[in-house]
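Just one protein chain is left out here, and the rest sit where they should.
The first chain written gets the first letter, and so on, giving A, B and C; residue counts start at 1 in each chain.
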Amino acid sequence: MKKLRIGLIGYGFMGRAHSNAYRKVGNFFDVEHECVLQAVCARDAAKAKEFAARWGYQSVETDWRKLIARDDIDVVDICVPNNLHAEISIAAAKAGKMILCEKPLAMDGGEGKKMVAAVEKAKVPNMVWYNYRRIPAVTLAKQLIDEGRLGKIFHYRAKFLQDWTISADLPQGGTGLWRLDVKAAGSGVTGDLLAHCIDTALWLNGGIATVNAMTETFIKQRKHTLTGKVEKVGIDDACAFLARFNNGALATFESTRYARGHKALYTFEINGEHASIFWDLHDLHRLQYFDHRDEGLVRGWRSIHVSDGDQPYMKHWWVPGLQIGYEHSFIHQVADFLKGIETGKPAGPTFRDALETQHVCDAVLASAKTDAWQKVKTSAK
Amino acid sequence: MKKLRIGLIGYGFMGRAHSNAYRKVGNFFDVEHECVLQAVCARDAAKAKEFAARWGYQSVETDWRKLIARDDIDVVDICVPNNLHAEISIAAAKAGKMILCEKPLAMDGGEGKKMVAAVEKAKVPNMVWYNYRRIPAVTLAKQLIDEGRLGKIFHYRAKFLQDWTISADLPQGGTGLWRLDVKAAGSGVTGDLLAHCIDTALWLNGGIATVNAMTETFIKQRKHTLTGKVEKVGIDDACAFLARFNNGALATFESTRYARGHKALYTFEINGEHASIFWDLHDLHRLQYFDHRDEGLVRGWRSIHVSDGDQPYMKHWWVPGLQIGYEHSFIHQVADFLKGIETGKPAGPTFRDALETQHVCDAVLASAKTDAWQKVKTSAK
Amino acid sequence: MKKLRIGLIGYGFMGRAHSNAYRKVGNFFDVEHECVLQAVCARDAAKAKEFAARWGYQSVETDWRKLIARDDIDVVDICVPNNLHAEISIAAAKAGKMILCEKPLAMDGGEGKKMVAAVEKAKVPNMVWYNYRRIPAVTLAKQLIDEGRLGKIFHYRAKFLQDWTISADLPQGGTGLWRLDVKAAGSGVTGDLLAHCIDTALWLNGGIATVNAMTETFIKQRKHTLTGKVEKVGIDDACAFLARFNNGALATFESTRYARGHKALYTFEINGEHASIFWDLHDLHRLQYFDHRDEGLVRGWRSIHVSDGDQPYMKHWWVPGLQIGYEHSFIHQVADFLKGIETGKPAGPTFRDALETQHVCDAVLASAKTDAWQKVKTSAK
Partner (left out) sequence: MKKLRIGLIGYGFMGRAHSNAYRKVGNFFDVEHECVLQAVCARDAAKAKEFAARWGYQSVETDWRKLIARDDIDVVDICVPNNLHAEISIAAAKAGKMILCEKPLAMDGGEGKKMVAAVEKAKVPNMVWYNYRRIPAVTLAKQLIDEGRLGKIFHYRAKFLQDWTISADLPQGGTGLWRLDVKAAGSGVTGDLLAHCIDTALWLNGGIATVNAMTETFIKQRKHTLTGKVEKVGIDDACAFLARFNNGALATFESTRYARGHKALYTFEINGEHASIFWDLHDLHRLQYFDHRDEGLVRGWRSIHVSDGDQPYMKHWWVPGLQIGYEHSFIHQVADFLKGIETGKPAGPTFRDALETQHVCDAVLASAKTDAWQKVKTSAK
């Protein structure tokens, strides 16, 4: 078995999810590569060591440049705040490493373009962790659409609702809270949550032509953990936008961290001429499907428990009726990444794919700023 | 238009539901008869008058014998406690009246047999108010079964769960509480709630051969409203039973007034070789349907919103998506009763049909008493 | 009992719903007025007679001017296409009639202002049939908000999704299809469906300051029933808009007749600082409620089956667990209208209230046309 030596940068929530994926993929999928946890990198040496011990990383680094410079690393996995994605990615590409980068790709499209140029010039396999594509129910949705079952698409609507930042006492910045600090995150819910919705939407329904957005920052000032001072909040707490897809479909997108009762409610619904689809992250193992071609008398939304062997990815897991969870989407992504390098057909989303999401985010933020419709740039070659 | 002159005995919850049905049926259904609210009968003259004024009854009686004796009454509608059903029904039959009797038919099968004999001898149209047959979703279930869509039936399960008698302070007997008084009700949940479940089951799945039951009275003594004394509670607070249908299906039935969180949760589920059906009174306008012949990839329980014009009874109401409620089942029953007398094909459940339910109830109570399986008598001619 | 003599203009879907309400209100509510079905008016005399016979109207008219001129009519109820609302209303006001007008109030705000002026000058009781306010679950939502349970409101989102006009073969214009004819309807889903969403929203969450909309007409041409020719479709098939409320809440609204699987899915969700509310017309008897002040361990969305006597309107109906349906909202509205004239405290929505909804609709359509945010005019005195 070929070895693929992973160098992980960052050890937070995503560091754990990725490490788990590398460790499990070979138990459940027939892949030609063994993922070797070669090194984890974090500025805090003690924490890096603790993480390495828990997950079985064979070494630690405290400087990502050193990690990239090592000969015994094949893949660089970037799990640090958004403001570091570009610099590390470009350096890693120059060093000829394969790159798996957390989402969103970059702070903005400008950065993203440079990153795409770097990986394409270096011809290194690259992928961005938009993991929700590989929830089996979402992958099934893609399959149904690609088979033409929905017919012409009229509507797309997506939401990502959370409620964890309603308290004004929550500070911004620092470990676990960098998502509230515009310098580290680039934006608020737009890059953090809507980016997921947009990635799925582009994958399922093609390109977005134009957008019209509004954003709001409900809490204007928060104490900054790093400076200790009360500072202006630079991120968007909520963002909603209208959109038109290239295929003529109308869309609404919305995200917020101020929706009481919703922890991580990512939902999407697609209405086609013949059929409709609905999915919901809080019950991620189900797909709701309505087919108007069903006989009228017994027509209704079907609640599909996506746990059968003929449904995407599920033959690798347990038996019908037994659900998998959130973390499995990462395992599927690693399996597909490996298959991509084994077959020479890269799995998506690549950096270039993710740049398209970045362009939509940029247009959304520009629209909110200008109170006007904005065209979306394309990242297609 | 022919007139059908109604004489209503009793003015409680059911008196209201029936009166509403008589008043509305002609607005929504094309029937040849006009239901005329001729007289209402109640022992308390003041209450009878108040009820008559509210609902438009043209006269009142305080003695049901006088009502039955009147020439200007075509239909006697019996909405009084169970212990009076037999006497009134038999007298009404002798007087040549059509009879609509509240459920359960009788205090027991012995009484029921006499009632059946009386109406059949008198050849008067007769029906029992097992209204749930005519909830559109339930009628649709019947239609699907009759079309053979389910194939061989393996399982039937029904429950009727309530929680309104948990307090030990609730008295027994008197207005609104006669259901807790065994002398007026005959039994507790068995005759009150399970009788509904059994009627539907016999209609949907044919006869029940044998039963095995347990009952419980959680609160042993309650103050009696009529005597003012604390008296032994004679009814069953809860009853569960196993059953085997003539068609080989296995069944579980359960009812209680001690299930916190359930106001009137009547549910049934039927599992056939090819398809399954589930229904729930708390969302009565929906039928859940699973068809295994659907393509595996997109197979799931269908939540059918029964509000389309091609679904039972619904063309008479509003437009797709707009639900009707509980009271409409009574209107449907009156519509079908009228159609029955207009066409000469009596609508069910007749007294004879309801006797079969009574026999099951008797067997259930006998089984609980003897701790043994009991065969069910048949009421078929 | 005082008599209130109703003159109904129009005999379609709404004519039936209103007639049913007048006939039933006295059976279930303690009101001082008896609604007398005095006359129904329709251009087609045969149809008017048939309708009168079915519902018990005592006379018919074929010219609405004659109806209004009659001395024996107290209330004029307008159930005709939108383009006739203004003319009839203004004439009826001048004749001193009370007026109940179907929604939307008018073809646009200009018309609406004149109508408001007319009824206010004439000092006649007036109301618009935005019936959804009086679905018990929606009224309960209002009560919870007014009690301050939600705290500061961050988000409002509403949708009204249907799927009945997807076929290109469906013609526009004529009986039952005037909603597709811009000359009769004024607009498409905006006035027909979003108007309902907006009325509820203004009632629950106060005024809307600004909107930003997009509309689409998916099928550009349809045969016109009246002319027999294929003509341009002038209505909006779909409309989505962003909005900001005066209280700072962000909102998304959407409506379409191209959402497969949805017959009449009106939903709204409100997210407040402390609690959230969700409601859905397809299961109209339930309110979903999330209260963050519940203990964390057992916190979750509560599915409230609104059928208890202490919940709005429900003491007038059956017993807990037994649901009512769509038509009951009209009965409640008549009950409240009667109570309004009995107490001198008019029930809403009055014409003036409905004008505010009209102003939002106007701003929405203007925004879609101009691709720009639009301020909403206020109708407050």
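Basically, contacts are C-beta pairs under 8 Å (C-beta built on N, C-alpha and C of every residue); 3 or more make two chains touch, one makes a residue touch a chain.
If you're wondering where the values come from, they're calculated on a predicted model, not measured in any experiment.
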| item | value |
| --- | --- |
| Chains shown that the absent chain touches, full complex | A, B, C |
| Touch with the omitted chain, as defined above, among B:D77, B:E254 or B:E356 | B:E254 |
| Residue in contact with the excluded chain [from B:E216, B:E231, B:D280 or B:D308] | B:E216 |
| Full-complex contact with the absent chain, from B:D71, B:E295 or B:D371 | B:D371 |
| Option from A:L4, A:A17 or A:A251 whose C-beta touches the chain left out | A:A17 |
| Per the touch definition above, residue among A:N271, A:S307 or A:Q333 touching the missing chain | A:S307 |
| Absent-chain interface as seen on subunit B, which is shown | 154-155, 157, 161, 163, 166, 212-214, 216, 218, 238, 240-242, 244, 250, 252, 254, 256, 258-262, 271-276, 290, 292, 301, 371-373 |
| In subunit A, positions touching the absent partner | 13, 16-17, 19-20, 23-24, 26-27, 54-55, 162, 164, 262-265, 281-286, 305, 307-308, 317-328 |
| Residues in subunit C touching the chain absent from view | 140, 143-144, 287, 289, 291, 294, 296-305, 308, 310-311 |
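Keep in mind that, in the parts below, only the chains that are shown with their structure count from here on.
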| item | value |
| --- | --- |
| Same or different contact residues where subunit B meets its copy subunit A, judged by the half mark | same |
| Innermost chain by mean C-alpha position | C |
| Maximum centroid distance from subunit A, chain identifier (CA atoms) | B |
| Per-residue multi-chain contacts in subunit B, two or more chains | 305, 308 |
